[in-house]
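Below is the structure I would like to discuss, written out as C-alpha cells.
The other protein chains are all here in position, but one chain of the complex has been omitted.
A, B and C label the chains in the order they appear, each numbered from 1.
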Amino acid sequence: MEATVANVLLTFLAVTAVGIIMLRDLLAAVILLGAYSLIAAGAFVVMDAVDVAFTEAAVGSGISTILFLGALSFTRHDQKPRPNHSWMALFLAVAAGGLLIYGTLDMPYYGSATSAAQTNPGLAVRFLEESGSEVGPPNIVTSVLASYRGYDTLGETMVVFAAGIAVLSILGLKRRRPGENAPLDAPGDKTTTLVVNSSADDGSIASPNEMKRYPRQRHRVLQVVTKLVIPFVLMFGLYVQFHGDYGPGGGFQAGVIFASGFILYGLIFGLQKTRAIMPPSALRILMCLGLLLYCGTGLLTMVLGGNLLDYNVLAHDALHGQHWGIFTVELGVGITVTGVMISLFYNFASKRSL
Amino acid sequence: MEKIAGLYSYWIVVVLMMAGLYIMIARYNLTKKIIGLGLFQTSIFYLYITMGKVAGGTAPILIDGEQPVYSNPVPHVLILTAIVVGVATSAVALALIVRIYEEYGTVEEDEIKAIEAAEPEA
Amino acid sequence: MNVQIPALLILVPFTAAPLCVLFRHAVASWVIAFCANFFSFFAACVVLSHVRSEGVIRYKVGGWMAPAGIEYYIDTLNAAVLVLVSGISLIVLVYSYHTTKKEVSLSKHHLFYAAWLMCLTGLMGIAITGDAFNVFVFLEVSSLATYMLISFGKDRRALTATFRYLIMGSVGASFILIGIGFLYAATGTLNMIDLAERIPDSESQRAVLVAFSFICIGVMIKAAIFPLHAWLPNAYTYAPTAVTAFLSGTATKVSLYVLLRFFFSIFGFEFSFGQMLLTGVLLPAAIVGFLLMSLVAVFQTDLRRMLAYSSVAQLGYIVAGIALASQAGLTAGIVHIVNHALVKSALFMSVGCIIYQIGHAHRPSFDNLFKRMPFTCIAFIISGFGLIGVPLTVGFISKFALIEASLEQNYWWLAVLILVSSLMALVYVARVAEVMLFRKSRQETPESSGMSEAPMSMLVPMYLLIAIGLYFGINGSATLSLAGEAASQLLSGFTMELSQQ
Partner (left out) sequence: MFVAATIALLITMALTLWRALVGPTQFDRLLAVNSFGTKTVLLIAVYGFLTGRPDFLDIALVYALINFLGTIAVLKFFEQDDLGSGQYQEDDY
C-alpha cells in the first residue's frame, strides 16, 4: 500500500512537470510549481520523511510561490512564443539522464533494508540506536540536524542569512516603478495576460474590463478571518519551534510559519501597515541576532573547553547540555529565518506602496 | 520485472530532473529558467528521500517502549539543508530578474543579448 | 598550538559577517572585516606550520567521532589553500577600501563587507572540511556571497553576468548534490576518509561511477575549467574591481582543491586515472583550453575581459599538471595554483587602479598612461611577466615545473604547446605594455591631463602582493617543496595518524 501511494504521487509529479514545461503562461507555471511542491511534500510523508515534508510544504509551496508572484508582479508574466525545442538542451538532458539511469541499475531497490546506506554502523544505525541516549530528543532528525551535524546547520543558517542580505542589496533601498526606464516594450496592459487562456468559452470572470469595473473590493470577510487566524498562526509557529524535539518541526519550519503570519497580514492589510508593526530595521536586527546566537553558542562551547558546538560542556550532565545546546541553536535558526523571510516578502512586495 | 518495480521510483525521479534541467537550458525566459531550477532541485530532494525509505518502516521519531523499523534519518537531514539552500538561491535569482527587468525592460535571454551586443564595451 | 584554532579560523569571520550588518556603518564594517580576516590569516599560518611540522590535524566538530559527526581534516594541501585564500583576501581587502568607496553606494558598504566575509568563510569552509556534504553547504555559502558581490558591479551587465553565473553555479552545485547522493547510496557514509575506505568495496560500482562523473562536472563548472568556463569572463569583467581581484585569486582555486581532493583522496588515484581514464579526458580539455583561451585573450580590448580569458587559459595549465597524474605533474599543478593566484590577483589589482582613475579599462585609451600612473603600469608589467613565465617570476617556476613534468613522460609536444601558449601570453601582455609605454597621446583631453597615480592604500597592497610573488619567484624551492609535500600526500591517500583531536 505504501509503495503504491508513493508511486501514484510520483506519477502525479511527472504529469505536473510536463504541465510546467508545456505552459507558456508563467503564472500558471508558478501555480503548478506550488502544486508540484505540495505533491512532493505529500510523497515525503508517505516515505517517512515528515520533517522534510513539513519544510517542503512551508517553503516550496508557500514562500517560493509568494516570491515568484512578487517577481512576476514586477515583470511580465507570459513567456514569448519561441520555437519550442532546443536539440542541444535535449541532448544534454538526455545524456545526463541516461548516465543517471545507468547509475541506478545496481542501486539498492526502493525500500531495501539491507543497502549500504541503511546498514552503515557509523551513521544510520548509530543515529537510530544511540541518539536517544547520547543526545536525547525522540526526533532523530532534530538530533542529527542540531547536534551531530550541527555544523552543517550553521552553514545552512548562513545561507539563509546570505540570501536575505543579497536580496536586500539587490532590490532594497531605492525603488523605481517598472516600465519607467524600460527601453523595449513597456508593460502597458499586464492584465491582458490573465485572460490568455479564457478567450473562447468562459472569460466571464476574468475579463480586464470587468476587473476594472470593481477595482476595490472591501474584502471584509478576509480581513476579519485574517485577524482571527493570525494569532493562531503565530502560536502554531511557537509550537513548532519548541516541539521540534518531539515531533516534526524545528527552528527553520517555525521561522517560516511565524513569518507567514506576517506575510498574511501584509497581503491583506498592505505593506505599509505591516511595516509599522515590523519595521525593516527590526528585521535586520533579527536576522543578525539569530545567527549571532548560533555562533555565540559555538563560541561558548569553546570557551567552556569543548570543541566547536560540543553541547556536552554546556551543563554538568551531557544530556542536559545537549538539550540546552539544541534549544538555543534552534532558536537562533528560527529567529534568523523569521527575519529573512519577512524581509524577502517586503523586498518582493514593495512595488507601489513605498 | 523485479528490477523495474524496485527502481521505478528512481527512474521517474531522473526523468523529472531532466525535465527541470531541460527547462533551465532551453527556455529563454529567465523566470521560466528559475521555475526549471525549482523543479530540478525538488527532484533531487526526492532522489535522496527515496534512498532513505525502508519498506515497512516508520518516520524516525522514536516511540516509547517499541522497537519498530525506522527509515533512515540521514537523507532527511541532508535534504532539509538542501531545501533551504534551494529557496535561498531562487530568492536571489528572482531579485536579479526584477533588477534585470528594470534595467533592460525584458526578461527574455535573447533580447537581453541583443541589447548587450549593441552596447559599447565598458 | 591551541587545539581550537582550526575552528576559530572559520568561526571568527563567520561571526563577523552578521556583526557588519548589525552595526551598519561603512568604516566600522571594513574594520570588522579586516580584523576578522587578519585573525583568519594568522590562524591559517599557525595551522600550516603545525601541519608541516607535526602532521595531519583532525578536529571533531561537535565532539562527535568522525563518521557520525563532521570533522576537519587538514593536511599540507588544505593548510596551504587556507593560507592562500585568507592571505589574498586580506591584501585585497586593504586595497578594496578605496575602490569600494568609489564603486559601491555608501549605504550598502556594510552589506558588501558582510558578503565578502561570507565568501571568505565559505571558501575556507570548503577547504578545511573532511565531510563531503559539508563541502556542498559551504560551497553554497560562498556561491551566494559571490553572486551578491558580483551584482554590486556598476555596469548593468553585472546583473546578467551574475544571473548567468547563478544558473551555471546552481546546476554545478546540484550536480555535486546528486553525486554526493549516489555516493551515499553506494557507501552509506559522508565522511571523506570513510568514503575513501568504502568506495572500493561498494556493491554499487555503477553508482560510484555516476557519482564520480557528476561531482567532476559540478566542480569543474565551479572551477571554470574549459569548456565549462562560460560564466567566468563576464563575471570577472563586470564585478567591482576589488571583487574580481579577490575571486580570481581564491574562488576557482578552492574549486580546484576540491577537484584534487575528490580525484586523489576520495576516489583514489587507481579509480580516477586507472579506471576512469581521466588523463584522456582532462588533458585534451586542458590543451584546447589554454591554447584557445590564450588566443581569445589576444583579441580582447577590455583589459579585465582579457585577463579573465587568460585565467581560463592558466587554469588549463593546472589541469594539464593534474592530468599528467604523476608526482611531478601534480606538484607543478599545485605550485601553479598558488603562483597564478598571486599573479592574477596582482594583475587585476593594477587594472583596478587604472579603472579607479580612468573609469574603464579599455586598452586603446591607455595612451601615455605610463606618464600619469607609472607605479600602476610597472606593477602591471611585472605581473604580466609572471603571467608569461619570464625567469625570476613565479610564473617561470611553475611553467618550468610543468614542462619538466611533461618531458618526464615524454610528452614533448605538450611542452611545445605550453611554450606556444606562453608566446600568446607574451603577445597580449606586450600589446597592453606597448600602448601604456610608447604610444603618445594624440590629443591631451582636459580630463586625462589632471589624472594622477592611484592612492597609496591601493598601491601598497598591490606591491606587497608583487613582492611576495617576486620572493617566491627567486626562492622557488619554498613553494615547490610545499607543493611536493602536498602532492605526495595526495598520491598516498588519507593519512590516518592524528597529531591531535
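Simple rule for what comes next: a residue touches a chain if its C-beta (ideal position, glycine included) is under 8 Å from a C-beta of that chain, and two chains touch if they have at least 3 such contacts.
As the structure is a prediction and not an experimental result, all values here were calculated from the model.
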{"item": "Shown chains that the omitted chain touches within the full complex", "value": "A, B"}
{"item": "Absent-chain contact - pick from A:8, A:95, A:277 or A:303", "value": "A:8"}
{"item": "Touching residue (missing chain; options A:31, A:292 or A:308)", "value": "A:31"}
{"item": "Contact partner of the left-out chain, one of A:231, A:270 or A:305", "value": "A:270"}
{"item": "Among A:42, A:111 or A:136, the residue in touch with the chain that has been omitted", "value": "A:42"}
{"item": "Contact footprint on chain B, counting only the chain that is left out", "value": "58-59"}
{"item": "Chain A, residues in touch with the chain not shown (by the definition above)", "value": "1-2, 5, 8, 12, 15-16, 19, 25, 27-28, 31-32, 34-35, 38-39, 41-42, 45-46, 50, 53-54, 57-58, 61-62, 65-66, 69-70, 72-73, 190-191, 194-195, 197-198, 200-203, 205-206, 211, 216-220, 222-224, 227, 229, 233, 236, 240, 243, 247-249, 253, 257, 260, 263-264, 266-273, 345-346, 348-353"}
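The rule is short, and it goes like this: only the chains that are shown with their structure count from here on.
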{"item": "Chain-level touch network, classified as line, ring, star, complete or other", "value": "complete"}
{"item": "Intercentroid distance (Cα basis), chain B paired with chain A, Å", "value": "12"}
{"item": "Averaged-CA centre spacing for the pair chain C and chain B, given as whole angstrom", "value": "28"}
{"item": "Residues within chain B bordering two or more other chains", "value": "17, 21, 51, 74-75, 78, 81, 85, 88-89, 92, 96-97, 99, 103-104"}
{"item": "Where chain C touches two or more other chains at once, by residue number", "value": "133, 137, 140, 144, 147-148, 151, 178, 184-185, 190"}
{"item": "Chain C contact footprint on chain B (complex, rising order)", "value": "17, 21, 24, 30, 33, 37, 40-41, 44, 47-48, 51, 74-75, 78, 81-82, 85, 88-89, 92-93, 96-97, 99-100, 103-104, 112, 116, 119, 121-122"}
{"item": "Partner chain B, residues of chain A touching it in the complex", "value": "2-3, 6-7, 10-11, 13-14, 17-18, 20-21, 26, 29-30, 33, 36-37, 40, 43-44, 47-52, 55-56, 59-60, 63-64, 67-68, 70-72, 74-77, 79-80, 82, 85-86, 88-90, 92-94, 96-97, 100-101, 104-105, 107-113, 115, 117-118, 123-124, 127-128, 132, 138-141, 144-145, 149, 152-153, 155-156, 159-160, 162-163, 166-167, 170-171, 176, 178-179, 181-186, 246-248, 252, 344, 347-348"}
{"item": "Partner chain B, residues of chain C touching it in the complex", "value": "133, 136-137, 140, 143-144, 147-148, 151, 155-157, 159-160, 162-163, 166-167, 170-171, 173-174, 177-178, 180-181, 184-185, 190, 237-238, 301-302, 305, 360-362"}
